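Input: one structure, supplied below.
The other protein chains are all here in position, but one chain of the complex has been omitted.
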Amino acid sequence: MKPTEDRGARLPESRGVKLPRAERADIGLLLEGTFPYVYGGVSSWVYQIIRAFPELTFAIAFLGSRAEDYGGLKYELPPNVVHLETHFLHEKQPPPVLHARDGDAQAFATIERAHRYFRTPHAHRADIAQVGELLGELSAGGRLSESDQLYSRRGWRFITESYRAFCSDPSFVDYFWTVRTMHAPIWRLTRIADTFIPVRAYHSVSTGYAGFLGTLLRRRSGRPLILSEHGIYTKERKIDLFQAQWIAEHHGAFGGEASDGSYFRQMWIRFFEALGQLCYDAADPIVALFEANRQRQIADGAAAERTRSIPNGIDVARYAPLRARRGQAVPPVLCLIGRVVPIKDIKTFIRAMRVVANRMPQAQGWIVGPEDEDAAYGAECRSLVQGLDLGGQVRFLGFRQMQDILHQVGVVVLSSISEALPLAVLEGFAAGVPAVCTDVGSCRELVYGAERADGAGRALGVAGRIVGIADPQALAAAALELLNDSAQWQAASAAAIRRVERFYTQQRMVAAYRDIYQAALAANGD
Amino acid sequence: MGNGKLLFAAAGFESAALYALIRQDGSLGWFVAFLALNGLASVLLALPIYAALPPHYRVPRLPVLAFIAVFLFFTPVLGWLGLLIAVMVSRLWPAHRPDTGFGQIALDAGERLDRRPGSVHPVREAAIAARLRELPPGSGQRLTALHALRALPSRAANPVLREMLGDPQEDVRLLAYGMIDEQEKRLNAAIQRERQLQRTERLPAERRDGMARLAALYWELVYNGLAQGDLREHALTQALRSVEAAQTLGADDAGLWFLKGRLLQVRGAPAAQDAFNRALACGMPRSRVLPYLAELAFDARRFGEVHDLLAEVPPQQVTPRLRPIVAFWSGREATA
Partner (left out) sequence: MAGIGFELRKLLRTQTYSGLLRAYAYAGIISSGPWVLSIIGIQVVGVLSLSVVVPDVLITRFQVTVTYLIACSLIATGALQLGFTRYLADQLFLGNERRVVPNLNGSLLVTMLGSGALALAAALLVFPEASNLYRALLVCGFVVLSCVWIVTIMLSGLKQYKAIVVIYALGYGVAVGGALALRPLGTEGLLLGFVGGQFVLLAAMLALVYRSYPADGFVAFDFAQRGAMYPSLLLIGLLYNVGVWADKLLFWYFPSTSEAIIGPLRASPIYDTPIFLAYLAIIPGMAVFLVRMETDFAEYYQRFYDAVRSGGSLGHIERMRDELVFTVRQGLFEIIKIQTLAVLVVFETAAVVLRWLGISDIYLPLLFVDVVAVGLQVLLLGVLNVLFYLDKRAVALEVTAIFAGCNLLFTAASLALGASWYGYGFALALLAAVVWGAWRLNGKLNALEYETFMLQ
């Protein structure tokens, strides 16, 4: 979301800065689309972890889409980051030299069985060995090369046979290109794994491409792989996929044969599920932020005994003074803290502000967070503000220090369609600000308390409101209820403070990771 | 030197060149003289021909001059005529349409309103919604069922999608969200584009058509159920404002009056009646307005009028959705 002082000051654009390089390090962090090039909850968390272990050295492999999607470093690199390399998976690579060939028969037989496992991991448990073999063949000098996939006659036969056997969508060209586009990053990642520096343990902060890189590295080096999942990667991919309009949709070109793109969507989902499965197979421990996500990991194929939850924690003391700086009256300010990106559904917040403004004209809606990540979406949001005549009520504040903001805020709003454990809500709680959240991720736990055997979660009280996604009317009603009723607001504020102080402190989190790192670094290679 | 002089000089040189060419004692020297004179004539003639070209053919200057001169040099005597004729033919009988940059935009709000719901079988969205509720959570078929809603018009699909936003299964929620978001995005982008255009300098006619389009877009937000509560109210206000702006700018067409009637009717304003009447006066087919007039009469509790109006609807124009209503009120047989 927003780096505050403890998360690294905002740096000027720093392209061309020489990245640190080292021969070896203690922890290899595998980061996809996050620290140190992107703001956000996960980035802040990574930064927090690195700084919490100054005695360890970190090597970072940053995986991005294309270089132009990122500015310079968004965080100052702590001195214990001794190595940073960046790779852009969707950047156009010169394809291997084109020439017709046959391809290795044995390699394609392995591929076939491995894909059987990917399609239905449970039914083809026996094929998991083939997957291992396949991963082995992917390294430089292995029996399988990108050229084989792209140009060989066996590659052609494999793709056409798979199409005939499985593809329920008529469009062959879409199938063909979906498969190619899907595999291109895999080849990139195998090359990255070939050259990454030796470390004593790998730590990936998601499954997906970073998790797959971890899987490859774990397999090659025998060093342990730690997986910390904030959101659930495959789930977030699904959101992307459901929102994307790029999936080819052809209509009626050939008497009734038409593609609605849903099969390709399914292919992509299965692809990310397979990447996730591979990573779960290789990682230990597998850390979730909260219980519901841990259950989801298990449902997605993670071995239950390797999973655990460690919630995010923040430095509560830093925000405590803000509570006193707020006057007696509840400030009529609704504040959405987050990057201006579609997953945060800023538009629902803006629409809710239309409703709020009708009822409470003096109310203000602040949107605090950088807009550079998805400029087009930012423009859409601004035009929505214009379209709803909210120029006087809604302000885009850009990046701000939370300490300068939170005491002026009456309620923290989170309208996201998907979340994990949002730091913004914790920070608001620490400053005594209640939250109105959509029913996503751990928000219900944060507001109402987790269901725990000892009842301690629920007993702390209700720290705000939970509403459905994409429901501006309900969101506005909930916020107005808190803003208009001082007694309710005070009760929620007190509950918020109690909950964050009891369950979501940085000390708890760091202690848990200290144990994990110590165990991993002590492990003998296998 | 003026073009006339150039022409004269060129003709002189060309004649001399011809003389050199056809002399009986055809030595190589005379041939060289012919080439030189012909070359000189070509260069001189190139300038007036260049000036005679249409402006878009005159760039880039030097290469065009070179082209003409070389062409004339290698086709002595009559070359200029061929070139000019070729260019003139292209000017006088162009096969390509000159592009003006303007497209024809027709607005017929009524057309759009009536066609969509009419084409739907009324039970389809109900069937899909029921299926979504019945299928167990976690079943992939629920996503497929949700996808099937794409085949329905937005107005029918959106209530179901909205319901699915609260579904316990996250995939279903997100897909439903994505499908609604897609429509909103498209409409809001169109609205934004129109508003932006309105801010630029435009002819009154363009401004008027823009307002009419804007009104239709806002109405679509309401009609398709994309705006709820206060936001629906806001969209209605904007739509009405735009209609009125278009009418102030001189729009007086049936579609716009009809749209105004619908907007006022949705708001419960009695002025809707007048707007529908104006739409009729402007040539809107009566059969299209009848159901709405009947609805107004119903709201005003003038039931006798409802009967008369619905009885007037030609049977072949009764949409499936309307059929039972017409059958009930007009006493006509409901034939499916």
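Read from first to last, the chains carry the letters A and B; within each, the first residue is number 1.
What we mean here is this: a residue touches a chain if its C-beta (ideal position, glycine included) is under 8 Å from a C-beta of that chain, and two chains touch if they have at least 3 such contacts.
This is a predicted model, so every value here is computed, not measured.
> For the chain that's not shown, point to the residue among B:L7, B:A36, B:V64 or B:A327 touching it.
B:V64
> Using the definition of touch stated at the top, determine which of A:G231, A:G313 or A:P472 touches the missing chain.
A:G231
> Give the residue, chosen from B:A11, B:I85 or B:A205, that touches the chain omitted from the document.
B:I85
> Would you write out the residues of subunit B that touch the absent chain, in ascending order?
20-23, 26, 28, 30-32, 34-35, 53, 56-60, 63-64, 66-67, 70-71, 73-76, 78-79, 82-83, 85-87, 89-90, 93-96, 98-99
> So that we can see where the missing chain sits, which residues of subunit A does it touch?
Touching the missing chain: residues 32-34, 38, 40-42, 63-66, 69, 89-90, 98, 100, 150-153, 155-156, 160, 163-164, 170-174, 176-178, 181, 206, 208-209, 230-231, 233, 236-237, 240-241, 244, 246-248, 250, 253-254, 257-259, 339, 341, 373.
To be clear about the criterion, only the chains that are shown with their structure count from here on.
> Would you kindly tell me how far, in whole Å, the mean C-alpha position of subunit B lies from that of subunit A?
That pair's centroid distance is 41 Å.
> Under the definition above, what is the set of subunit B residues touching subunit A in their complex?
Within the complex, subunit B touches subunit A at residues 143-144, 147, 150, 165-166, 170-171, 173-175, 177-182, 184-185, 188-189, 191-192, 195, 228-231, 234.
> Taking the complex as given, what residues does subunit A use to touch subunit B?
Subunit A reaches subunit B through residues 235, 238-239, 242-243, 245, 260, 262, 342, 347, 351, 354-355, 358, 380, 383-384, 386-389, 417-418, 468-473, 476.
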